[in-house]
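A protein chain is absent from this complex, but the other protein chains hold their places.
Letters A and B name the chains as they come in the text, with residue numbers starting at 1 for each one.
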Amino acid sequence: MKSRFFWDTFFNKTLSAAALVSVLTLAGIFLLLLYNGLQAFSTIDIAEFLSAAPWNPAAYDAPVFGIGAMLFSTLIVTFGSMLIAVPLGIGTAAFLSEMASPRLRNLLKPAIEMLAAIPSVVIGFLGIVLVAPGLAQVFDLPNGLNALNGSILLAVMALPTLISVSEDAIHAVPDYYKEASYALGANRWETLLRVTLPACKSGVLAAVMLGLGRALGETMTVLMATGNATAMPHSIFDPVRTITATVAIEMGEVPFRTPHFYSLFACALVLFLITLGVNIAAERLAARLRKKGQ
Amino acid sequence: MEKIKLDVQALDLFFGKKQVLKNIHLSIPEGKITALIGPSGCGKSTLLRSINRLHDLHPDARLMGKILLDGHNILHRNTNVVHLRRRVGMVFQKPNPFPMSIAENVAYGLKINALCSKSEMRARVEQSLRNSFLWEEVADDLDKSALELSGGQQQRLCIARAIAVEPEVILFDEPCSALDPISTAKIEELIMGLRGKFTQVIVTHNMQQAQRVADYTAFMYLGELIEFGETRQIFEKPQQELTKNYVSGHFG
Partner (left out) sequence: MTKKTISRFFGFALLVSATLLVLAIIGLILFDLLAKGSSAFSWHFLTSFPQKGMTEGGIFPAIFGTTIVTLLSTALAMPLGIGCAVYLQEYAADNNLTRLIRASVRNLAGVPSIVYGLFGLSIFVEGMGMGVSVLAAGCTLGLLTLPSIIATTEEALRNVPRLSREGSLALGATPWECVYTVVLPSAVPGILTGLILALSRAAGETAPILFTGVAFYSRYLPGSVFDEFMALPYHLYILSTQHHAIEAVRPLAYATALTLLLLVFLLNLTAFWVRARHKR
């Protein structure tokens, strides 16, 4: 009899230990980045690090560590992707929810969600072999490996989640809202624009923020398709290198425990803090939404 | 004087800030069938579930007062809920057989509580199924999934499962609300057949059912116990105006 309660307590404790792994991992990641990242600043001037000074860590006589250009590149590629993905995603979500027959919707939604399963290297590969030649031809460029290419690819990767979550949000708007609008003489388009979309805007916004977090942290796609130039870009047709790409390229070759090594951790720390901020904001938004829903 | 099996004393129950049960006093006699009736939302199911401490699963629930089972307060912190629930069985609103075979369903409580040896198991399973009038219908399909039974059969299986562990009290939470009239009649017959063997408490929204099966009836309204007495007295000579209105069908 006693052993039954022993096992219950035993599993309670063991499972709570398993649950603590997540806490420890997140804390571990943060402390690791902080510990190694901050060491970079014993030799690197923090102002220089955050400035638009060039990123030239391997220079023999005077290495320079400035992440300004990479940070800027990361931001334009990411925001560019949102500019493409958000209207396309919301439009598709609105079509699926408001225009498509249930049969068509049940067919298209899983098909679109399958897009999310495509690995990022495959998307990056298509960026090289498909999007880049296309961009080069259309805009008359020497090659199409640039910020715009990265934005297009990240948009493709963000689309499935964006569509799926927005569609759920639009679908969840109660029918009586729409009926009230029809009763006032509005047609379906006006109802969608003036009633349905405003009613679910925070759900859609939460989806956009989640997509933004993903896009900021995406590595392989941008590494392969954006041209990898560390200079400050002047237009979306310039090749760029994001923070993630820099870490991915240089970490494999850098000697351990050098200023260069630590500076890559500092880069990762900046990236971690930005994505954490975006994710927390998305979560706050979603939480507020749930509260309102009750 | 009958022996009191369950004695509810000054029971208050809160879900968060909302008070759901207000100062309930109720003495349930041993071996008899007691019905809890009242309009939906009156707290009758809530009261029933407190006797099995199922509110422990609800983090917001706060219970005050006492429920004495054979003189011991089951709401006390030191009460072992697992032992309590072995002594107090429960049959739910919707039949909830486990996704296992018919025999395994009945053996479930016996196994986890180690109430009998492996060799006795078969006999105990058969006995419980006979006591719940299900044996004839399932004797050849003991290894079939319980989910393949009809709704009424599933509910009788749940009763067999509950009586297999030989509890002292069985709580029924609207056991027929999901069943057709024929199945309902069988369940009622079964409950009456168990009279004397177990102390039974049944929550029902069906007043005819209470009159047919119960020895005692308690009428609840808005979280309060309005009146408790012999079933015949509650339905024929209610003391309270509210009870009279309810049993004569004026509201509810």
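We adopt the following convention: a contact is a pair of C-beta atoms (placed from the backbone, for glycine too) under 8 Å apart; a residue touches a chain by one contact, two chains touch by 3 or more.
Keep in mind the model is a prediction, meaning the values are calculated, not measured.
Q: Of B:43, B:109 or B:175, which one is in contact with the hidden chain?
A: B:109
Q: Write the list of subunit B residues that the hidden chain touches.
A: Contacting residues on subunit B, toward the hidden partner: 52, 54, 57, 59, 82-83, 85-86, 88-90, 92-94, 96-99, 108-109, 112-113, 158, 161-162, 165.
Q: Even though one chain is hidden, which residues of subunit A still touch it in the full complex?
A: Here the touching residues of subunit A are 4-5, 7-8, 11-12, 14-23, 25-29, 32-33, 36, 87-92, 94-96, 98-100, 108, 110-112, 114-115, 117-122, 124-126, 128-130, 156, 159, 163, 187-190, 192-193, 210, 213-214, 216-220, 224, 244, 247-248, 251-252, 256, 264-265, 268, 271-272, 275-276, 278-280, 283.
Keep in mind that, in the parts below, only the chains that are shown with their structure count from here on.
Q: How many angstrom between the C-alpha centroids of subunit B and subunit A?
A: Spacing between the chain centres: roughly 53 Å.
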